[in-house]
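A single protein chain has been omitted; all remaining protein chains appear in their positions.
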Amino acid sequence: MIEVRDIKKRYGFKSVLNGVSFTAAKGEITCLIGINGTGKTTILKSIMGLTPFRSGEVLIDGKHLDKHAYEKITYIPDTITMLPSMRIFEALDFMKDFYSCWNAERAEELLKFFKLQGSDRISHLSKGNTAKVNMLLGLALDVDYLLMDEPFSGIDIFSREQIADVFTSHLVENRGVIITTHELNEIEHLIDKAVLLDGGKVLKEFQTEDMREQEGKSVVDVMREVYNQ
Amino acid sequence: MRKYTGTIVFTAITVIIISMFYIGTAKANQNLPQFVVKKTAGSMDENVEAYGYLYSSNIQKGGLSRSTLIDDKESKYQKDSIFNEGFNSDQPEVEELKKKYGSFFRKKDLYGSNAYYEDNNQLGYADIVIEEEKPRIKISILDKKNGEITDFEPGIPKKLVSADFANVIDVQIFGNEMRVMASLQHFDKEDIVLFTVDMKAKKLTDVTELYKGDNENPIRSTQRMSTNSASSIVASRNSRSTQIMYTKSENPIASAKHFVFAVVTMEEQEVDEEDFISKEISRKYIDINMETGVKQEIGSAVLENKMIPATVDGNKLYAIKRVKGKIKVQVYDLDQKKNLQNYEIEWPEGLSNERFDSLQVSIQDGKLIMASALSAEIVDMNRSLKGLPQVLIADEKDGKLRWHGVVMPKDIIDFQEYSLSIDGFKVK
Partner (left out) sequence: MNNFLKLVHFELKRFSKLYMGLIAIIAVAQLLIALIIVNMYASDINRMLAQGKSSFEILGKMGKMSIGNIMNNNLFYMTLMVGAIPLIIYMFFIWYRDWFGKSSFIYRLLMLPTNRMNLFYSKAVAMFLFIFGLVAVQVLLLQVEHWIIGAIVPRDYNSNLDFLNLIDGSPLTVILPPTLEQFFLSYGVGAMLLVTLFTAVLLERSFRLRGIVIAILYCVVAGVVFFIPLFIQNLTEGYFYHKEEVWALIVSGLVVTICGITLSNYLLKRKITV
């Protein structure tokens, strides 16, 4: 389980995170929801140790972040995390070299699934294909937790369908996923937990199934309620 | 592993090439030429050591330069290390003392042994500070018996000192008095002054003017060197310049009762457009008794014509002149003011003018030592002994030759690649 406890962060004088707390369990897809600029990406980076926060703590399976954690959790940001001059197979080699939890077979499987060639140069890929490679780099790792930042933003519709398929497949099963998006359409039905953010705080945190069964509300309904106040 | 070959090869080649370079320089350093001091005449068995510098010539700028110590068996070169303070030929005595009395030498000027004094009981040091506010002498005394260091700074009355810069020439201690002979420079004027300090009262008790430079004949340089170098400095308006030359003593730190220096006035005459000849107009010798503070002029009444004071030992002054390839020596007692001896020394293998001009004379243990440190560059094509640095040791009482030696290369080397410059000789 990923536990985020009361993290606060400022950029200069502007307070971005004002005491954010939530949890994300393994085996569940947790979605951070909020308009642009509410700090969703910042929360993900904070969890990954890619940006510092002033106070609060983040626990991953009860432990603070250390170098071993990167074999248990990975982050798929909205930019490609490899050198554009690399060819795809070189990127895969790099991952294999450094991560003991790299699953080369799954990487090959994903390559075929996304219809990409190992010899393609990353800088020559379209935006959609770049996003797919990025996703591949994350999914081919046998990590317990996946953090994805706006996986659908700016992607063409066919690629989006492919990516959405990933979420229902064995590729994501049993893993804890935190995903941020401001477009719920594709995945509302996939989310297990929703965390609504505004003004650097968590306004509401709930299990989607419970909300549907007990109050008959969809995620969007709750959003309307909460954000219109 | 295969994909790492590039990195491994690159790293290996780089390390190998640089290592080979440094192995090469280490080897080259070991191949420095060997010189020895070889005895050529005399019955005495002495171990004489020469110290100086080896230079590599034929290089555009700079090049090899190593301190060397040459004895009868080999040349020792100082390792080229930044940790070495360098056996600076100017002050091997100070280096020796530093080993024994380390902390005394802190914060002191280590580049001239003139400022130090040593006898059986104490070590002394004096430095003159001319600052606007308070000109003073910084004095430091180490009592050898109990290791105590006493520091005090007697002030110098401002009106006595209109100088920008002061240089200590000699320091002596007799009884309770310390005498500091100094050169005070102001613009192009220079005065030689003797300060007397009462060490008990820690005060300056006397200032005696030994020589006063005047504007007519400004001094261009004061050099501690051999007796009579003919080199002269560029002149002033009147094209006259005055040079002060000190007789060199074997050990500037040791106690010496007399100090003799020469005041030479030269005039430059234009021969043609670019050529000048320096002509000596006047020359006088001044002796200071450091114990009593009394000065006397040593004139022609005392010295034979053209005799030049070379060194002083105790109260004896040794003057020399070149007579038909031999050296004539006059020994004069400065206290009793009378001649003691006169004798001639024959220089083996002949004595050239240049060699005579470069002679450095000193007295050690009753021996008269004359060293000619001509650079080994001046070698004629046959590489005869005439051009090499030489030392002659004679009995100071009668001038009888006891030892003569030459610094020569151990093996045949190409002299044109190197030049050897000898600063001095030491009899071990």
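Labels A and B are assigned to the chains in the order they are written; within every chain, residues are numbered from 1.
Assume contacts are C-beta pairs under 8 Å (C-beta built on N, C-alpha and C of every residue); 3 or more make two chains touch, one makes a residue touch a chain.
These figures come from a predicted structure and were not determined experimentally.
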Check the options A:Gly19, A:Gly49 or A:Gly118 and report the residue that touches the missing chain. A:Gly49
Have a look at B:Lys73, B:Arg106, B:Lys202 or B:Lys397 and name the one touching the chain we're not showing. B:Arg106
Chain B residues that touch the omitted chain in the full complex: 3-4, 6-7, 10-11, 13-15, 17-18, 20-22, 24-26, 28-29, 56, 58-64, 80-85, 98, 105-108, 417
For chain A, residues touching the missing partner are 45, 48-52, 67-71, 74-75, 77, 79-84, 94, 97-100, 122-123
